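Okay, so here's the structure we're looking at.
Removed: one protein chain of the complex. Kept in place: all other protein chains.
Moving on, here comes subunit A:
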Amino acid sequence: MPKDTSLNKILVIGSGPIIIGQAAEFDYSGTQGCLALKEEGFEVVLVNNNPATIMTDTKIADAVYSEPLTVESIEKIIAKERPDGLLATLGGQTALNLAVELDQAGILQKYGLKLLGTSIESIQKGEDRELFRKLMIDLNEPIPESKIVEDVPSALQFADEIGFPIIIRPAYTLGGKGGGIAYNREEFISIVTNGLKMSPINQVLVERSIAGFKEIEYEVMRDAKGTCITVCNMENIDPVGIHTGDSIVVAPSQTLTDEEYQMLRQAALKIIDALKVVGGCNIQFALDPESKQYYVIEVNPRVSRSSALASKATGYPIARMAAKLAVGYSLAELKNPLTMSTYASFEPALDYVVVKFPRWPFDKFTKADRKLGTKMKATGEVMAIERTMEAALQKAAESLELNNIGIYLPKLVKEDTSALINRLQHADDERFFILMELLRRGVSIDELHSQTKIDYYFLHVFNHLIELEGKAKKEKLSPSLLKELKFFGFSDRSISYWQKTEEKEIRKLRKEWGIKAIFKMVDTCAAEFEARTNYFYSTYVFGENEAVSTRGKKKALVIGSGPIRIGQGVEFDYSAVHCIQTLQKLGYDAIMINNNPETVSTDYETADRLYFEPLTVEHILNVVENENIDVTLVQFGGQTAINLAEKLEKAGVKLLGTTSELLDILEDRERFYQLLDETNIPHIQGAMAHTKEEAISEAKKLRYPILLRPSYVIGGKGMVKVKNQEELLSLVEQTDENHFPLLLDEFLFGQEAEVDLIADGKNVFIPGFMEHIEPAGVHSGDSYAIFPAVSLSKEIKEKMTDYAERMVQHLQYKGIMNIQFLIDGQDVYVLEVNPRASRTVPIVSKVAGVPLVDLATTILTGKMLTDLHPQIAAHEYVAIKYPVFSTHAHSDVDMKLGPEMKSTGEGMCVGKSVEEAMRKVFDHLFPIHSDGIFVDGDKKDDVLDYIKPVTDNFESWLEKKEAVLYYNPEENDQAKARRQKALERGIMVLTEEASFQAFLSALTVSKYTPISLHELSDKGVEMSL
């Protein structure tokens, strides 16, 4: 079937700001989808209020709206743009739910909007527990005994029949939000009560637990003609019981016979066909490890995190194909873009192993509940490709950027064996490393199997790794041992650790002994057909190197930012992708190295060559050597890339614009303050302490409160505000030695502002000033912010500019830089300088109409600012950046904001005034009933002038349907408990007076109008590079 020619303009709904369960994968699928539609000649209108994405770039769609993802807001856009088609299967649960709501509100009908791809009816059959259950029964597909309940007594009745454990899954929530496993009556009542509240339709499913079964997923596709294919299957190493987003997953399945593989595949195809899905669909099964009995667990009739993973694991571009299927094409009509000689109606064959490892935020949320269950807690993930399971696991572990040395997590050494075995009973984020540690201590595979139900196949692989590690520890390194270790994925760093030598020594030895990495291609077809891909992974010891370096253009390597985590989100991928695109425009061969399967940067179509590798010195050097890289850029891969700079430089890699000397000056507090003193830039009083004693003596010279933190951090990791000496003493006493040196800074109360600037060593271009709404003390990533700033005086801005210029000129800095300022009256202090693209770069670029990364890249490759003449868009709109928190996933983490970052994502709304933009930010709370807002805490009188107080007490207010916002700025236990209760009921919580005032300003606005980013930039001057 060819393209649907009745369509001209298609509205695509994105997934909004990043939250756990809905992350960068939807930037990847959304970008692919929009580009696929444009390729077919459709006009594309996109609504997505996550500015830190490639898909919201004005060149991806014909109109991009960073507007609220609410029915009201989308109706306004529909009324304005009058699209004739709606594609809602690329924007996660958010878009899917909106499509259902738009349909139910009669808006699709009112505007004659055709829903493309999977129908509403099918979506509901997949998503609504009862409809889904009925369909499975009709199809004769097995599902675990379960019951849909809308109240606690009926849930209890089920529990009495079935017994515990029981799984609770609320309807229509993402990432298993509000669900869990209950092992007893008490837990059961609590989870069910909460789940009912979290479900938008107050419905939960209670279900017999099949924990311990193998968890197998299939990514399937179907076209409107009914052709079905499976792109990939995946096996969770962790059996059923842990959310697949929190599981270590391998592709393809490893422990299924062909009969089992085909049995589940056939069931998957039968289900997708019955659902009449048009596009991609994810189906999860539980398979009894001792029989052919299986159950269908879940169906997601849309592209998902798993489909992004499957796309990267196989090379098959699911979202791109799904978009084409949605506009009428059939699979057999579409070419496989990797081979261009075969068609999309085939099933990829892998000749390598893929491991996905989740990345959890417990390095930030140190006190949060680390236990894993049916509710997803990971913020991101890494993927690794290799030819043995052992090596793939090692690569994945190397990519995590935690305090692990490969498969070894030193902190576990201190825990005794029985405690570690205990920790296995209820899985947590360190389970893989605990298993490794226990095997290291000689605990049997049988014991580990009985504790975890992990398949023996995987446990044997784990044990093999430990056997090899034992050799690395005890034996003298010989060429044959080194070969064996490299073959099974031991990094030079791991080997050097066990051999008590330096990493570079191992690299040297390898070269002497001729043991090197070669690169293999990902081509969807196991080399059966000639492929034209540029997508590679490394493997060691033997084999043909398929990534033969091409001659001709100069080669530039861009280092990516790795897994999404708090403090380093999709915005860094945005920068990396822009850098790649600019390098290509400038005539370079742009080469990407990254390990995050969710992102646009790891789409094989983004760079000229993609190396899917851990971001470690060893792997980067391998690529540099293999490709004969001319220049490497580390300014666009967040702190991950910056942290690698020194070692790369020492290894002789030519970095553009970044030197270890520069980084040291900016990151070593003593040298940084010295720099500020030399350039006469005011800074806060502070010191650096290398020992506990030094910390105590240095603190005596400062005024409390003091901000205490380790140096070299991402997103304020480990930052604490210390009120007095007593607190300091106790904290310093508890601090682990490897966290030193510590930074101590006086804590000033004042306004924060920041700039993202472009510098060419002499000249500075500042596209605008961003002011934070909350005062200093709230991490910049968690603050509401206004761009361009509205309250900063001309004098203040001049000071900021002056300081920025002085700094750049003194450092002769080239590229992109972020400077954070503190403003106290007329005084401006420099707080922090980041010599890299920052979190706010996409916002500034989009609102000012200036592509900052493109400019920076152009300058880094040799141009001067005076050659480029960047100009700021001449509009009078203002943008609000707002933080978004994943409290659904980490409900035990207190929302009270502080110097440590807690948000997982950010959104942006644009308005003619700050108030209008704010109105959009809080649109999802509207209409707000007079009982909707509860103001709590000692200082409530400060804000109560503005709104009518709620007369209820807190507990009874909580139960009200109208309750939407809870404000409590206090730092005590009661406040914390109340915030938590509010969050658990899906009520928004604000903890800062400034944020609350900002919210109040939104109440003054009753109407708002959507504005596209194209309209903003059209008001500016197009810059040519």
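Please note the rule applied: contacts are C-beta pairs under 8 Å (C-beta built on N, C-alpha and C of every residue); 3 or more make two chains touch, one makes a residue touch a chain; residues count from 1.
FYI, contacts and distances are computed from a predicted model.
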Record-based protein name (UniProt) of the chain missing from this complex, from "Sodium:proton antiporter", "Planctomycete cytochrome C", "Branched-chain amino acid ABC transporter permease" or "Carbamoyl phosphate synthase small chain": "Carbamoyl phosphate synthase small chain"
Touching residue (missing chain; options A:Gln104, A:Gln157 or A:Thr257): A:Thr257
Residue touching the undisplayed chain, where the options are A:Asp138, A:Glu186, A:Glu544 or A:Glu955: A:Glu544
Candidates A:Phe164, A:Tyr456, A:Trp513 or A:Phe740 - the one touching the absent chain: A:Tyr456
Residue of A:Gln109, A:Gln157, A:Asn184 or A:Gln266 touching the missing chain in the full complex: A:Gln266
Residue among A:Gln104, A:Gln157 or A:Ser341 touching the omitted chain: A:Ser341
Contact footprint on subunit A, counting only the chain that is left out: 225-227, 229, 252-259, 261-262, 265-266, 269, 289-291, 330-332, 341-343, 345-353, 387-389, 455-457, 460-461, 464, 520, 525-530, 542-544, 546
